[in-house]
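All protein chains of the complex are present and in place, except for one that has been dropped.
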Amino acid sequence: MVSTPENKNYKVIGTRPIRHDGYDKVTGRAQYGADIKLPGMLTGAVARSPYAHAKIKSIDTSEAEKMDGVFAVMTAKDLPRLGDVVRGNSEESGSEKHLSENVMAFDKVLYKGHVVAAVAAKDQNTAFEAVKKIKVDYEVLKPVIDVDQAMAKDASILHEDYSGDHLGKKVKNTNIAAHVRHENGDIDNGFEKSDLVVEKEVDMQTVHQGYLEPHSGTAVWDEEDRVKVWTSTQGSFAVRDSVSKVLDLDVSRVKVTPMEIGGGFGGKIPIYLEPISAVLSKKTRRPVKTLMSRTDVFDATGPGPGGKVKVKIGIDSEGKILAAYADIRLEAGAYPEAFIEAAAKCVFSCYDVPSMKIDAYDVVVNKPSSAPYRAPASPQVAFATETVVDEICNIKGYDPIDFRLKNVAEKGTRTALGPKYRTIGLKECLEAAKDSDHWKSNLDSNPKPGKKRGRGIASGYWFNIGFKSSVNLSLNPDGKVALIEGSTDIGGSRASIAMQAAEVLGIPAEDVRPSVVDTDSIGITDVTGGSRTTYATGYAAYNAAHKLIEQIIEKSALKWDINKDQIEYSDGVVKSKADSELKMTLKEIADDPPGGPIVSSASVDLEEAGGGFAVHIADLEIDEETGKTDIVNYTAIQDVGKAIHPSYVEGQMQGGAAQGIGWALNEEYFMSDDGIMLNSSYLDYRMPTSLDLPMINTIMVEVPSEEHPYGVRGVGEPPIVPPVPAIGNAINNALGLRLLSTPMKPSRITEALKRKK
Amino acid sequence: MHPFNYYAPETVEEAIEILSKYGDRARCLAGGTDVLVQARGEKFELDAIVDIKKIPQLTKLEWTDSYLIVGAATPCHILYEDSKVCEVFPGIVDSAFLIGGIQIQSRASLGGNLCNASPSADAICSLIVHEVICEIAGPKGVREIPVEDMCTGPGKNALTEGEFLVSLKIPLKKGEFSASYERFIPRNEMDIAVAAVASSVELSDGKVSSCRVALAAVGPTPIFAKEASELLVGKEPTHENIKKVSEKAKDIASPIADMRGTVEHRKDLIKVLTRRTIEKALERAGG
Amino acid sequence: MAENKVKKVAVNTTINGEEMDILVDPYVSLLETLREVVGITGTKEGCNDGNCGACTVNLDGRIVDSCLVLGVEVEGKNIETVEGMANPDGLHPLQQAFLEEAALQCGICTPGFLVSAKALLDNEPDPSEERIRHWLAGNLCRCTGYDKIVKAVTKASKESK
Partner (left out) sequence: MIKIFLPYKIRENLDVPTEIEAYGSNLRNLIDHIEDMYPGVKEYLVDEGKLRPGMSAVIDGKTTRLGLIHKLDNVAEIHFLPSIAGGSK
């Protein structure tokens, strides 16, 4: 497609080497959070609230303390009470008080599964039995479990002590933690001039990231008041910061060693068990490991927000969008922050909209405190926008790709929040979709009797965050390079980072050996999330590799006693420009270099890497009698900037699509009126199995980002955005029915079919 | 989980003795795919678990002149990997092939599925339409009951203290008999039935000489839909006649709404699945 | 009811070809036995109720969810886990194919998939895509969308012929 910024033929980038950590992961050697074993280690277990909303009147731990094999019991009294300070301005907003209360409730439980106490015991079964003996006296309160209930006039209030920020005004006694607005142009005029205005409201149930590895937290609190933590996390430094805040310790007293991480998708950014294990360790002077069950994971960790989104779009008679309005109400869960600013940024991101207005509400409800889930809030808003766009195309008979191309956002288009796009590749994705075998194929319009087929298309967006990353390199005496980084590797990032260093150094990917290390051993590195890792940590590796070359040249100059301007480096060889006989391999220069070993380090604090766009095409088949939907053909098209390791880029596209398909068709928090999740197991939280999906075709479009030397854009998040609307649009195509609630499960389809008749 | 001891008796008598001693604080362990999950989930507290797989007749398939006798702890895969069972009882195999995934089928048994008495159990409807007889051993000796009398409520069965299910006797039919089981799940595997139906038919001179329809996940126990079944007996298996059975089955279904399905959807599904399973059974029976 | 006295049970079993005597609490799962008693942690816990397949092991030639087997049940049995797949000559063709096809992202489900897929290929050298998908339906993966896993199993089946 477009040439990359460095504009050259790559030797390493774009190839598909075996990932460095792969051998440990196919042999069972890789150590994940639960796999750690320390000498004298005890097992922790937590007591959780059976109620979604209640005041804690008292906690009696005496029976548990008396049990054989129980070493310590803790409650929130063992944690410092923190004030309400807003932290940071980047990925770590929110309040310390809420951070701490979410780890363990002080006065009030705000969701079923909220931790109220913990024990450390000789083994898991003893710990579980002890937890059963902890008696908590609750005053049960009425829960609010969705945005309508929470925003109602007489709603039960979660945070009596908290003020909501409603367009800059402090408001007490509200579950609306924030109301923000963005305005751009004159929408009243825009709608007035419109030839057609379409409005839809979608309703999305809470969903879970569903990572296969439950959370864990292992800690040792030593006599010097230093806390060592081992955990499975997307960000060891984020854990260090959070743990130090909750325990009121200086960050340097906390050392976090990241274990291998069994999936996260945003959900392994918050802390849960780490401070609990630490306090239990302080009380017992022994290492403590605490694990979650699958039900705990569903009940008490990071769901992606449910909520309601209303979108209204007006077009002129030529099919150009004139105005757009969005009303976004998302569930934050128990504590504020439902990613409403991200929602606002994403809602009209695929279109050039001359006038728009967005109202977004961050609403607390009695569900677990929501965590980022892969492009947080973007799928929710895309469902509304892409449904409206599809409806416009249906009403006017427009080709859905042509309409999107006519209104496409591209470089220079003003985005919803105001700033203009830098180079982006949505147009190229739409063109690739139009040109794809899938789009050109005939939808089998004559399926088996009783079955209907439909095709849907949708676009989606996620911006990539930048932020801080650090990388150290050292040239080993054998001429190979050790790469030290702080980005926990959730799906092949060791490889994609090492490959960027290898490209700079002109050596094979396998000659750069990456290690992910603890927080004492590398500079600050922000979370593996926000589609930033290959971009930002890769950029740090790129810079560090260039610095390493500087070192190599400097030391060669010393060794040969010539001016360093006379030396050039390429592909693992240092040469004198003047004397062709004078050259050394990396192995030769690495063997006893003058003035000490050859090392380098680099750190970055980056801006966003231009946005990432995806376009998905879904063909499905519906059994009209049962409402069962099967995906029969699926294609994911995405601007990936530059695919460093194409296999893992495809993997992100396929995995994101699969999660989105699950979200569209079956996944939901099925809540009782009391605020209890009734389907908190893999049996009833229906994630797709291998038999539920077809092969997922991928088309990687490469429009390089302007902000990265190789043009990298994040690739992990955009692919979860289009599936929900693509499937909704395909269902409409098959049946002539608009389903506006997720999941679009069989019973909803048969009900809608009956209503239609 | 409350700690329990493990017993692995090698005779029926030994098993009865242990079960009698512990009463409701003991459970049999066949495949463990339900009992271990429930013990862990604190559905009940156990002091003893009695592994019955070491009693030879509990894991045996035996063909007699009148029956296929399936040991109660025989894992599902034994059934669907046996070509004779597949040929003679495809309806039973339908169920055995649907319980859980491959891992579960290595362990889970029809007997366990029956004793667990879940309203949505995949095996029970098939057993009902095959007129299976349960052979139960207990302190007072061996007794036999028809399978439809086994489930007495959600998770409750007809076994009394010290008793356990030894085997399932599936009667061999002389005529053109076959059966089919189908469940509806939103996914394609690893799911619990939203609604399910098993149907069996026996043909004689182009007419249905016997028919049995059983429904799951639409009542507190799997239901033998007797009144629906009877509508086809003595009739030709026409669309119109099958439709009457389906509609009656739908009437009989009395589901609840829960996370797995709505009342209306479940009732509609019963109608669809009744028709589909009867048609499939007819096709298999050679009709 | 008097306190129920529960004693550990001695179990003789063979794990990845190594016969061993272990002492287990009668109520703990084979999964916990492998991880906590034997000390091999390649077998993972994803749900502890038989719905994810992360703890799949091969028990006397059949795959099972080790969370739904008691440790005491494996007396005299033969267990194979992911740790037993590679041999001194190298990786099993499935392990190699998973690496080459990028069939893992986070890797937590990988041991279960490998053990399951090996049992399939041991008995059926040339399974169809549909058969592979059906066989692996008891193993959940949240990262890959299964595409590359199915391709890797297909590739290994072709290569081990």
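A, B and C are the chain letters, set down in written order, and residue numbers restart from 1 in every chain.
Simple rule for what comes next: a residue touches a chain if its C-beta (ideal position, glycine included) is under 8 Å from a C-beta of that chain, and two chains touch if they have at least 3 such contacts.
None of the values given here were measured: they were computed from a predicted structure.
Student: Specify the shown partners of the omitted chain in the complete complex.
Tutor: Listed by label, the shown chains it touches are A.
Student: If the hidden chain were put back, which of A:421, A:439, A:613 or A:634 would touch it?
Tutor: Considering all chains, including the one not shown, the answer is A:421.
Student: Quick one: say which of A:260, A:337 or A:684 touches the chain that got left out.
Tutor: Among A:260, A:337 or A:684, only A:337 touches the chain that is not shown.
Student: Give the residue, chosen from A:305, A:376 or A:675, that touches the chain omitted from the document.
Tutor: A:376
Student: Pick out which of A:30, A:45, A:145 or A:180 touches the chain that's been left out of the picture.
Tutor: The one listed residue touching the chain not shown is A:180.
Student: State which residues belonging to chain A touch the missing partner chain.
Tutor: Within chain A, the residues touching the omitted chain are 86-95, 98-99, 102, 165, 167-169, 180-183, 235, 238, 242, 266, 269-271, 335-337, 339, 341-342, 345, 369, 371-372, 376, 417-422, 463, 465-467, 526-527, 529-530, 605-608, 707.
Basically, only the chains that are shown with their structure count from here on.
Student: List every chain that touches both chain A and chain B.
Tutor: C
Student: Work out the mean Cα position per chain and let me know which chain is farthest from chain A.
Tutor: Greatest centre separation from chain A goes to chain B.
Student: In terms of C-beta pairs in contact, which of B-C and A-C ranks higher?
Tutor: Answer by contact count: A-C.
Student: Using mean CA coordinates as chain centres, what's the gap between chain A and chain B in Å?
Tutor: Each chain's C-alpha centroid was found; their separation is 44 Å.
Student: Mind checking the centre-to-centre distance between chain A and chain C? Centres are C-alpha means, answer in whole Å.
Tutor: 29
Student: Send over the residues of chain A in touch with two or more other chains.
Tutor: Each of 125, 682-683, 688-689, 691 in chain A touches at least two other chains.
Student: Could you say which residues in chain B touch two or more other chains, in rising order?
Tutor: 1-3, 188-190
Student: Can you list the residues on chain B that touch chain A in the complex?
Tutor: Residue positions touching the partner: 1-3, 184, 186-192, 194, 258-262, 264-265, 268-269, 272.
Student: Any idea which chain A residues touch chain C in the complex?
Tutor: 16, 18-19, 21-23, 25-32, 34-35, 37, 124-125, 209-214, 260-265, 293-294, 490-492, 645, 647-648, 650-652, 654-659, 681-683, 687-691, 693, 695-696
Student: Would you mind writing out the residues of chain B in touch with chain C in their complex?
Tutor: Listed in rising order, the residues of chain B that touch chain C are 1-6, 8, 25, 29, 31-33, 36-37, 39-41, 47, 49, 51, 75, 77, 100-104, 106-107, 188-190.
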